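Every protein chain of the complex appears in place save one, which is left out.
Each chain carries a letter (A and B) given by its place in the written order, and its residues are counted from 1.
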Amino acid sequence: MTITDLPQPNPGRARLLGTATLLVVAAGSAAGLFLVPADALQGEVQRLLYVHVPAAWLAMLSFFVVFVMSVLYLIQRDPKWDLLAVSAAEIGIVFTALALVLGSLWGKPTWGVWWTWDPRLTTTAIMLMIYVGYLTVRSFADDPDKRARWSAIIGIIGFVDVPIVYLSVLWWRTLHQPPSSPRSMAGEFVYVLLLNVAAFTLLYVYLMLRRYRLAVAERHVEELRLTRDDGRIT
Amino acid sequence: MGDSSVAVRLDKISKRLGWTWALREIGLEVERGSSVVLIGPNGAGKTTLLRLVATLLKPTTGTGEVMGFSLQEDADAIRYRTGLLSAHGHLYGDLNALENLRFAAWMGGVSVDEARLRAALAKVGLDHVSKQRAREFSSGMQKRLAFATLLMRRLDLVLLDEPYASLDSDGIRMVDDFVDEWRAGGGTVLLATHRRGLAVRKADRVAVLQAGRLHRYCRPDELEPADLDPQPVVPAG
Partner (left out) sequence: MKSSLALRTWAILWKDLLIELRTKQSFSAMVFFAALVLFLFGFAIGPDTATLSRLGGGLLWIAIAFTGMLSLGRTFQSEEVAGGLDGLRMYPGEIRAIYLGKLLANFSMLVVLEVVLVPVAAVLLQLEPWGRFPLFVGITLLGTFGFSVIGTFYASLTQHLRARELMLPLLLFPALVPVFLGAVNGTTLALAGDPLDRIGGWIRLLISFDIIFFVVCVWIYPLVLEE
């Protein structure tokens, strides 16, 4: 008896998506770096936001995807939902770290400090920790069913937690000092930003496809390596 | 749903634990009021099978019924009528004998009147140590106390995992007496042991497990000598 065959994404379509993604990301980067002038107040540093904002958006999107996949897994117990969840978690953690680093890099010349306990930044950091917890639990669980089930539970609780964390940090900041001014953008900047958001979202979908394929292959290897006909572990 | 003349019916039950198939396509039927002994070497799956019948594990594939209730859907109804005495007694060392019984009674839905608890202790010969902490008991006494927790409940099916372990001849006789008594009262007994002997001879049927498979399921007189001393399975390749 083997694990049910998992659906695989079509390789031809993946290549097409990859090419499209490359083009749009190149366009977005070119626009952000060369097409648009530097911000009047913030200078060249503001260009970081063209990557920081999409990264933050994807971090949150991924978190939501992990949540949805976790729920689907717990309901249907189909391993493909679990593999999609871990793909989203791995990609999500990269974008979360990226968003944090870029946010910090942008903050230093703009506000003079590396870290401001800004509600959004702080919540993103907490989100990173939840991602780390999710992936660490997976690495410590050998049994595939338990691994999938426990990480699904953490994915769900983490998702319920994040809005409450955000509200509590926001409330905490308003108590101690007024919240930092929102980063508003004018005119052409918004278009470039949206272009980059679209580019990164495409990149996200592409990465998800590749990572999922890898996860399916990993799962088959695991299964082949560890299951033997007489029922003993190698 | 509901009771039937078959206490346990398993149909192609397989259980995967981690990456090992601990049970593979087990199919058997146990009649009500009978006793079945599970034998097999360590790791054959005896404990896994008992835990699965006790609804502590859900089957990976296959279906089963206990007392007519489905393993998948009516697990709670099964737990109501089934008791498992595992190799470890599930006693709380810091609680005394009476308190351990009181806890078992509360959890098992049995009325907790002191006289009843004492009677159960007396039945297993422990009423003189009712206020002693369970951690101070010898392993034989702990087994007796574990038996008492089962005796208090009204059970149709009793699952015993290595009940003879760490018992002296008095204790072994006590186990056999209980098994006889349960059966006389219409109860069904499934007993796993790697020690052969009296239990196997007195059983209605013997189930021989090897590497998760049901090697043979027959009456005691139909057993082959090889069944009682199975060779360890050598992994292929």
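One rule holds for everything that comes next: a residue touches a chain if its C-beta (ideal position, glycine included) is under 8 Å from a C-beta of that chain, and two chains touch if they have at least 3 such contacts.
Keep in mind the model is a prediction, meaning the values are calculated, not measured.
Which of A:Leu72, A:Val132, A:Ala198 or A:Leu226 touches the hidden chain is settled by the complete complex: it is A:Val132.
Mapped onto chain A, the interface with the missing chain covers residues 74, 126-127, 129-130, 132-133, 136-137, 140-141, 146, 149-150, 153-154, 156-158, 160-161, 164-165, 167-169, 171-172, 175. The missing chain lies against chain B, touching residues 51, 54, 56-58, 76-77, 79-80, 83-84, 86, 88-95, 99, 103, 106-111, 133.
Rule of thumb we're sticking to: only the chains that are shown with their structure count from here on.
With each centre defined as the average position of its C-alpha atoms, the distance from chain A to chain B rounds to 49 Å.
Note for the complex: chain B touches chain A at residues 14, 16-22, 24, 61, 211-212, 233, 235-236. In the complex of the two chains, the chain A residues touching chain B come out as 1, 142-145, 222-223, 226-233.
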